[in-house]
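All protein chains of the complex are present and in place, except for one that has been dropped.
Chain lettering (A and B) follows the sequence in which the chains are written, and residue indices restart at 1 in each chain.
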Amino acid sequence: MSNSPAPFEPKIVAFCCYYCAYAAADLAGSMRLQYPANVRLIEMPCTGKTDVRVLLEAFENGADGVYVAGCLEGDCHFLKGNIRAKKRVQYAKKLLDEIGIGGERLEMFNLSGSMGPRFAEIAQEFTEKIRKLGPNPLKKTGTFPGEMPEERVAHDK
Amino acid sequence: MSWKAGSKLEKLLSQGHFVVTGEVGPPKHASPDGILRHAELLKDYVDAINLTDNQTAIVRMSSIAAGVHVLRAGCEPIIQMTVRDRNRIALQSDLLGAYSLGIRNVLCLSGDHQSFGNHPTAKNVHDVDSIQLIRIVKDLRDEKRFACGEEIKEHEPRFFIGAAANPFADPFEFRVLRLEKKINAGADFIQTQCIFDMERFERFMAMVRERGLHKKAYILAGVTPLKSARAARYMQQSVAGMIVPEEIINRMEKAKDPKAEGVAICVEQIKHLRTIEGVAGVHIMAIMWEDIIPTIVKEAGLYPRPQAE
Partner (left out) sequence: MIVAEAKPLEEIADLLGEVRKILVVGCGGCVTVCLAGGEKEVGIIAAALRMMYKKNGKELETLEVTLTRQCDPEYVEMLEKYITDDVDCILSLACGVGVQFLAERYNKWVVPALNTKFAGGTIEHGVWEERCGLCGECILHKTGGICPIIRCSKSILNGPCGGSQNGRCEVNKDIPCAWQLIYDRLKALNKLELLLEIQPPKDWSKARDGGPRKVVREDVRIE
């Protein structure tokens, strides 16, 4: 066993709605529930802010898995943000399939702010799933800058 | 008497005979044998035979070529012509050609959409529509002019012009007005979609008579013998512009011998249609079952067929 390589520790980015998942993460913390350190949280005002390009760029910049966590369906603070997020996540999954990264590395979850244990459970389960899938396929073929590359977008209108 | 076209169909209709026409679908190959066999079989039982033009947008022998085979077998053809596959140049060219080969009757149609056929990726033409084609054929004959207005100096094609009417399509109240448009455009005879809903057809004919259309063109009522309850159900559910009443399907379902029942229904329909004022004949569409036509004609009391004077 001593010769085997270090186990694969996936990098996971979780886009979390301020009104639910982000609060649930806080609650999980104060309840001292353990969840994997692999998950990096990004706070969003609402999952309705989900941008397909940002999801893709998370993978481009080295994430092995990404998930969007929003309110329970019907409970969105902005009424339909989470429903719209779900559709965009679906679309991004399709693009990830076409790209060859695999749509299964991206998921959407729904929970409420009082579901601290569920938050920890999602983090745990998703990390396990990605661990089984292995590293982001881009890692096998290229080197990662580890940071955003220089400006690619020309702004000069 | 001077004839518009002088076809047997025109003569019989103008002499007041109750006309019977049949229909043959040209083959999906290049042999005339099947058409010749059907023409031979139907020759004494129908006054003219329609040759469909790539029906349901499936590639088949051209209706004009098939019409020539029918003619050679001693039978009178009615060639169908759709505007789906040819523009006004090709349509007129084919009309000249068909006339030169002895064809005298043409039925002007818009044609089934190509998406139904075996070449759904084809580009359709629809340069003109069926009513405009009727007017083109009429102008070739009566005005001696091509569609562009140019004069035909000699040997203009003189066709007896047919059009289709579908009393079962929508909007119902506009169907008679559209028929009138076709007659005004130049249609001499009309063949209807196959009739199962007799009540609706009667209402249609009442409107036709109200506008005096039956005096301006000969209306041949379309009938189709059903082979099975399944076929009836298919027509009811999957063929656009077709109404098949539940009652007819029930009769077919209950029948011990569905084919015989289909013939019986068809014969009843023909006998009934004969009693409707303004119906000048019947058009029997028994595609893939052409052999049954003689039986139907005999049982309907329409045999022997009259001779044109």
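By our rule, a residue touches a chain if its C-beta (ideal position, glycine included) is under 8 Å from a C-beta of that chain, and two chains touch if they have at least 3 such contacts.
Model, not experiment: these values are computed from the prediction.
J.: Which one touches the absent chain: B:L13, B:L95 or B:I131?
T.: Here the residue in touch with the unshown chain is B:I131.
J.: Looking at A:V39, A:M115 or A:L138, which residue reaches the missing chain?
T.: A:L138
J.: Looking at B:K181, B:R200, B:K216 or B:R233, which residue reaches the missing chain?
T.: Result: among the candidates, B:K181 touches the missing chain.
J.: Just name the one of B:R37, B:R88, B:K259 or B:H272 that touches the chain not displayed here.
T.: Final answer for the missing-chain contact: B:R88.
J.: Can you list, in ascending order, the chain A residues touching the missing chain?
T.: Touch with the absent chain occurs at residues 51-53, 56-57, 59-60, 95, 98-101, 137-138, 141-142, 152-154, 156-157.
J.: By the contact criterion defined above, which parts of chain B meet the unshown chain? Give residue numbers in ascending order.
T.: Output for chain B: 84, 88, 110-113, 115-116, 124, 126-132, 135-136, 147, 164-166, 168-171, 174, 177-178, 180-181, 184-185, 193, 240-241.
What we mean here is this: only the chains that are shown with their structure count from here on.
J.: Roughly how far is chain A from chain B, centre to centre by C-alpha average, rounded to an integer in Å?
T.: One centre to the other, that is 66 Å.
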